[in-house]
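The complex is shown incomplete by one protein chain, all other protein chains being positioned as in the whole.
Chain naming follows the written order as A, B and C, and within any one chain the residues start at number 1.
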């Protein structure tokens, strides 16, 4: 007999929250028992999301830890940054397992959070307690954890593409340059001129160059992998698509490696991990090839002329970059197969 | 203990075929045991569709009825028109259940097929034998059938939006005008200038006005529903999106009905049928609200000033308009719950 | 020696205003001497529109009729509805020529405006004074006028497609059904969830069915052309593109006309008018084929089976549907060639 875990989703009216609803609807051992929203509490969730008509007929609950505890065993926090830091202590105190999809518990140093997020950081106790849920790298820590901080969308694509090469010493970590691109859903459902259709459509634009709050998160893991302090160059650009991230990464190689050397290295590193697919020599992944799925696909282009390697990594920012990875982490926290409820085929075309 | 049915897909390298692969991967009682393609037999299917990397590692089989029979119990034919008419007799003779997604067995009169498709029609025996799989209208015939002709994408959206009102006599069937729009995947994966990205993107165009081969299919069902010969005006237009059909339909009303009258009528007609959702008064569905799912959503706008009603119906052309409806038909043919493996939440945003 | 007219643009920070700036920059006899905005007065216009960097370095003026008069001879009002009704009297009193791109002076009956716009109408005196600037139909009135009301985007595409057939009696005006689609720029630059990129992209949606404020404008002209009161069915739908309108129109024919009959009729009607192009038999225009230009392209599909004709008409909503037509009207008001400064080739692809 299968355990069924009851889950609550705080921030159900955002794109991350509504994607959790979509994915968990197919999970054999999770039931979503409470959809929570501070802004729209009391309203039917299908009112703002007509695609949920007849699928979820319940009303949005208010953000009340005791109420959530009465309905759920685990809680996903899918809110903008600054909120989870305030909510997590009381949710954990209620004995709930917590998965925080926001940036509030990713950086281990409070000062870094203040510098990059310009907000009040979480208490050090909770930063220490939160396990960074990049499970292909830190999977052992995630197994059995009660409190997981889900990685950011850009860091997920980027770090899965860099960590094996940094750990193996194939590349010089100080030389890394990351050119990342994201679909617009990554910015959330909030309205502003920058996300108006007529401003984005048939357009491609750079933003927050060298200033994005995901930079310290990437550097924290690269530093851990390299065993020395790493700073990096990181660009973010908006693609006129809804879903998808491509991280194109450049680094100087430490020797005369080939594409096949990288392919072998990465296949070994990710052996047994379902959601990372290493592409064959001479091909690179496109964002659509993972759309709607929890895959991260990676390809390589070694250049003997320059002594550099180009690494291309793609994810669906709302799945592997948010809701899917959060469910993968839940699976590991519960001691289940990490692929439970997540064996979706990408939606193509 | 659950039966598992083995399925083959002819035309696996087309968009309809590859969508069957995606959807059937999550079906609890179907296993795809053979992917078939005349044009690419012998090649790995993932070569042309890298999103299937590590998901389907098999090679494409050739179109050989005996081979298919040795591997499968049921066969989906997802080929361009003109091919299924030739294949169906030998596949049926092998004892396979057959679901034809092409247009070859939809029209009951051979002359109509010749007129609109400009090709040689199937033998009358097979046209008579094929059950028209618009299961919300002809569900009783589909249950237990061995040979089903899956409706076209445009007719599915259109007929689900019109049949209840025609049968109830709320509208004058002779007055019906249908303005239909489709995403580009409906035209298949074949390359031509008309489907070049730079020609479609940031563009909207009409094609085959009053000439589309789905016209006689729509008229056949409307004639059946009305009890008298109906001809209709039907326009097709290309939306610069990949998936989705909207059919906007106009008709003169026979009395002074309200939106609520239509809503009640349609909810009654589709009672117990999972995949048709009637929207509440004052709202109309958008194509994205059913994307990736098997739903058909319908809304109404009665206009007292003109005595006409406008009916809006949307589907995902590759799911309810092709692969999803084909699986729904398989479920009915097998005597299963029609929603088996199809309870997807739409992919939104 | 050429006259140079000085022009002011009220509402310069909207899409209609900024398109006037684009088009007038190439006009040989007009100089834009004041860009006006109540919301952003004092700021450089290029701040909100970086594409104007080094092209327009001036600051936005406040809405002050005397100031405008001191700088300009003519004024374009490109504001949301409800504002021009208040501004026009004082601008006209200053002796300025006025072209109103908003809906405030299009409907001749104040009650109609109140019913459809839910706002206070302009004074009857100014409704009477304003010439409706659909110059291909009412060109003689526009010549030499001081105050022109520029038609709406949907009515422009629709009426150019219908008026010749209605006037000639080829179609029954009571049978007309109009299925119109627009790109998103038609809704302006204001931000709201309905125009968020992730909500529109890869989507197609209907809105304001039978309720759009352009309905009475269309009916006013059809009534005039038919010589009797006409009500009509009119649908509006959002295409995920920035620019472009297609109006697909249906009507019962009064006789057995052919496509060639319609083509001849329309070519005769529009003889000598540069901006309406009648397509040859068997082809229909696409929105991109007029993008960035002042053309309205029209094609026909007569259907002998149903006795109906389908008429397809396309424009660029910001050019022929707004700024371009306004300049065409200015040319006529000034007694110039109507094509002055407007002989753009469509931007394709």
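Simple rule for what comes next: a contact is a pair of C-beta atoms (placed from the backbone, for glycine too) under 8 Å apart; a residue touches a chain by one contact, two chains touch by 3 or more.
Not measured: the values here are computed from a predicted model.
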| item | value |
| --- | --- |
| Interface partners of the hidden chain - shown chains only, full complex considered | A, B, C |
| Residue in contact with the excluded chain [from C:49, C:132, C:204 or C:336] | C:49 |
| Residue of B:15, B:113, B:147 or B:270 touching the missing chain in the full complex | B:15 |
| Which residue of C:12, C:135 or C:185 touches the chain not shown here | C:185 |
| Given B:12, B:33, B:242 or B:306, the one touching the chain that is not displayed | B:242 |
| Missing-chain contacts mapped onto chain C | 15, 18, 21-22, 25-26, 49-55, 185, 201-202, 242-243, 277, 279, 283, 285-286, 288-293, 297, 343-349 |
| Residue numbers in chain B that touch the chain omitted from display | 15, 183-185, 189, 191-193, 195-202, 240-242 |
| Absent chain, residues of chain A that touch it | 177, 179, 181, 198-199, 201-207, 209-210, 231-233, 235, 237, 239-244, 246, 248, 250, 284-288, 291, 299, 301, 303, 305-306, 308, 310, 312, 314, 349 |
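FYI, only the chains that are shown with their structure count from here on.
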| item | value |
| --- | --- |
| Interface sides of chain A and chain B: same vs different residues, half threshold | same |
| Innermost chain, where centres are averages of C-alpha coordinates | B |
| Computed distance of Cα centres, chain C from chain A, in Å | 46 |
| Computed distance of Cα centres, chain C from chain B, in Å | 39 |
| Residues within chain B bordering two or more other chains | 201-202, 242-243, 285-286, 288, 291, 349 |
